[in-house]
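Written below as structure tokens is the structure these notes are about.
Just one protein chain is left out here, and the rest sit where they should.
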Amino acid sequence: MGKIPVGILGATGMVGQQYIALLENHPWFEVRYLAASPRSAGKTYREAAAGRWHLVKPCPDAVGALMVEDANDVSRATAAGIGGECAFVFSALEMGKDEIRALEEAYAASGIPVVSNASAHRWTPDVPMVIPEINPHHLDIIPIQRKNRGWDRGFIVVKPNCSIQSYLTPLYALTRAGYPISRIFVTTLQAVSGAGYPGVPSLDMIDNVVPYIGGEEEKTEQEPLKILGTLKNDGIENAAVPRISAHCNRVPVSDGHTACLSLEFAGSKPSVDEVKQIWAAFTALPQELDLPLAPKRPIILREEPDRPQPRKDRDTDKAMAVTLGRLRPCNIFDLRFTALSHNTVRGAAGGGILNAELLKAKEYLS
Amino acid sequence: MGKIPVGILGATGMVGQQYIALLENHPWFEVRYLAASPRSAGKTYREAAAGRWHLVKPCPDAVGALMVEDANDVSRATAAGIGGECAFVFSALEMGKDEIRALEEAYAASGIPVVSNASAHRWTPDVPMVIPEINPHHLDIIPIQRKNRGWDRGFIVVKPNCSIQSYLTPLYALTRAGYPISRIFVTTLQAVSGAGYPGVPSLDMIDNVVPYIGGEEEKTEQEPLKILGTLKNDGIENAAVPRISAHCNRVPVSDGHTACLSLEFAGSKPSVDEVKQIWAAFTALPQELDLPLAPKRPIILREEPDRPQPRKDRDTDKAMAVTLGRLRPCNIFDLRFTALSHNTVRGAAGGGILNAELLKAKEYLS
Amino acid sequence: MGKIPVGILGATGMVGQQYIALLENHPWFEVRYLAASPRSAGKTYREAAAGRWHLVKPCPDAVGALMVEDANDVSRATAAGIGGECAFVFSALEMGKDEIRALEEAYAASGIPVVSNASAHRWTPDVPMVIPEINPHHLDIIPIQRKNRGWDRGFIVVKPNCSIQSYLTPLYALTRAGYPISRIFVTTLQAVSGAGYPGVPSLDMIDNVVPYIGGEEEKTEQEPLKILGTLKNDGIENAAVPRISAHCNRVPVSDGHTACLSLEFAGSKPSVDEVKQIWAAFTALPQELDLPLAPKRPIILREEPDRPQPRKDRDTDKAMAVTLGRLRPCNIFDLRFTALSHNTVRGAAGGGILNAELLKAKEYLS
Partner (left out) sequence: MGKIPVGILGATGMVGQQYIALLENHPWFEVRYLAASPRSAGKTYREAAAGRWHLVKPCPDAVGALMVEDANDVSRATAAGIGGECAFVFSALEMGKDEIRALEEAYAASGIPVVSNASAHRWTPDVPMVIPEINPHHLDIIPIQRKNRGWDRGFIVVKPNCSIQSYLTPLYALTRAGYPISRIFVTTLQAVSGAGYPGVPSLDMIDNVVPYIGGEEEKTEQEPLKILGTLKNDGIENAAVPRISAHCNRVPVSDGHTACLSLEFAGSKPSVDEVKQIWAAFTALPQELDLPLAPKRPIILREEPDRPQPRKDRDTDKAMAVTLGRLRPCNIFDLRFTALSHNTVRGAAGGGILNAELLKAKEYLS
């Protein structure tokens, strides 16, 4: 019973590197196919990534020896073999949105499932945008997606933006416990790795904060509504609430997005103690299925007054748990707290891998 | 017509140093009296501050040569001469709150006006807490304060916390223009200089954010209500609005507090363009009186999408203007924007000096 | 065959915390005795360390439940039992040098071996200062030390300063291979954790470098001479060479000291390739004995032009290996390179534990 061979599109980019690093020694998946821009194609990954590998963890030798293919050439992937080297792909493509959208569709049409980090298909109605602890049932749209498009084995599943990962699961936990939320104010303090490499210039981050990240507030306000939405006929219907207002800032932190939240409940309001109990007890399908990268406890609430902190909390439970703190009543809405998650693990490649583990467990990858 | 001689209590601390630096070449005031802890007393300021002067600007030679007195010994100040070396004092005392409260009262009782940065008397009903652009009329309580306490020439005036300086004047400008504000969400990203020296350890600020500053959220939520309050009989009655909910964070920035705000108007709502016009046109008493440290335009709105930034905007107009940016509609309340002010100038010593300039212009220091 | 019970003196300080963290799940040693200042005595470690635990890794539960003793009261340690809870101690005391010297001697006199991080006894002639890869034979002075002082079971062994850990082993490797070194220029770029907690103020490290660390250059220049010295009669005679000239700087890095070196050989000069081979092949007694915390390869030379870097290389091989790079001819001396080691692991608690492992392997702890 060998591992499932997996490909990575955009393998030389920052998220591509994270996939490679996180998949080393994965119990189910094995990286066997790498694709990137034509410029990298035809080189070994070691050559193609020379001077561009920016992770602390070194590139695994086996991956370094793989030949890089041209990501635009889907036939290379199908030739590698759907049943062979490339049973499905993680898409960490870095191109224009329209190109990514078309290319991901081409892979899916060729029979290769695509688990994507790109934002291109997040608002495609029949493409599920999944956080496995929240809306695993959205995967049920895959048969409809296939039917809509005449695809056989392929499909596309995406994950949401990194900025919402730290707090959406805690909010969902409250909703699931009978306390739906109507409105949320959120201010994020986001790490520079979210902008990739080279990304944010040092001159903008030494002794400074930048109070703007292009497109980030829109994603932060809108993506939760699809994730919390409902399967309807041939698409996902957005939830009507919560209404979200976001301020997104870039701060001099390498990894780990922090978010300060105030929230208002739609109906009855839990006490602070009830919220603590709900979060402490929260587990969901990834925990029940014991998925390899699932955190044992998805939500960790710290009691110290000055946590969570990026440097101390981002790596909690394989960097897949979210860490919360400062839970207290709000002076205007009902509750306030601070939330933190690792943006390039839970918020990027780790989140993509957890989606793939869920797909495997639900037998979409066989 | 010589300059008014002024003393500084807590002269060796960080705010004391800022006073000394900002008062160099001041057209009205001249530092002639310095007081600090008994440990510094009897030394020249140069000796007392050796190894503790942390400003970029060097200590002026004339101040370095002054002898430091024991701040606890009020008789030294009165001996120095109310009409002589020490016509009034800036209090930058760093002690327990109760000790500061008592000591500031002792100076005032001895006939020496106290312009204070300390938080000790901020909630004393007959002590005005002043931002000169907002509530200069609160100084009218000084005669009542004197009568209440049987003081002759002395009095106490305080300034509010640094965290609210960046946005309270812009909000007041809207209120004054007929658009009172009912509710505010604010998240601050505060500089380390706000904690003094040595203050925040490097290990907490390298690659990190600390989502907590003790007491800061309470000050941020409550102090505006006194500043916006009304003179009543023998005290200041707090305003009922705006209701404020604050998240205060420490970030790796040396100087300059950033604040992200969402606000709701109590009644009619101005358009974004009206707000721009109100802010651009805003001046107040310090500008009318042409006070030396008053910024020409107290409120600067930047149109670039990524401003204000601490490193680029904190020093605007002698570091006394507040810089705003990102003005846009809010998804929940009415408007959102980002605000920035220099916390150790406008938010500390500069704010104190502007208060003293106002007091001088209103003839409270003669 | 239980683990050896070990005590930590100065358990609540930064290095004490590092010992606790690194000894969790140690195969040979188990923390069973904690001592700190009288202020902490009588509390559980969890209580005593509340608000002061600054490591990313949380405090192990079993250690948190231990009662903290007064480090000044040696009788508590002997009562705990030399054969019981406290077979030997790691000293991470933070007091005056004379007090530490006397207290470490008192523990040793009471029969408790002391493996110390403090600098107090580094220049005591019959106390070995040991880097296990370089001078494990200096432990042979322990019987003489015991005889000199009339001690029975106790003794004192110290480790050198963190600033020399990154390059002394590589230089020793060359010396051992027949290329003794006569002169060394070294400039260090040292991490803030070397100053403990709270340590270096943020205001000194944001957008800044401090070109001075008190006492550090002297240690950097002199300690290698004792480590490379020779056992003579009843003490260690310093080596005459290498002559070292050091510039020590503090830079905005959390962990990991970087050193830029130029070196001159005393006699014949190896080629760059020979040096590479010598370093690649280098192992010493800790590797031969397979000590638990010994790095597999103590010296890692990176070929990339821009390594070593603190953030990427400090954690190599349990943070116990040193990482080198930029090996090239020197324009004045013979060779240049850059060296890096983790200052609070290899340079502090990890180095102390490796010393203890060596002592255990050589049967000094039975």
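Order of writing sets the labels: A, B and C. Residues in every chain begin at 1.
Following the convention adopted for this analysis, a residue touches a chain if its C-beta (ideal position, glycine included) is under 8 Å from a C-beta of that chain, and two chains touch if they have at least 3 such contacts.
If you're wondering where the values come from, they're calculated on a predicted model, not measured in any experiment.
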item: Options C:R326, C:H342 or C:K360, residue touching the unrepresented chain; value: C:R326
item: Hidden partner chain, touching residue among C:A102, C:V209, C:A240 or C:A281; value: C:V209
item: Which residue of C:R52, C:H137, C:R243 or C:K296 touches the chain not shown here; value: C:R243
item: Absent chain, residues of chain B that touch it; value: 51, 56, 206-207, 254, 304, 311-312, 315
item: Where the missing chain touches chain A, by residue; value: 54, 192-193, 197-207, 252-254
item: Missing-chain contacts mapped onto chain C; value: 183, 185, 187, 189, 204, 206-212, 214, 221, 243-247, 249, 251-254, 258, 260, 262, 305-312, 325-326, 330-333, 336, 338
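To be clear about the criterion, only the chains that are shown with their structure count from here on.
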item: Mean-CA-position distance for chain C and chain B (Å); value: 48
item: Centre distance in Å when chain A and chain B are each reduced to the mean of their C-alpha atoms; value: 44
item: Distance from chain C to chain A - Cα centre to Cα centre, in angstrom; value: 41
item: Junction residues of chain C - those touching two or more other chains; value: 206-207, 254
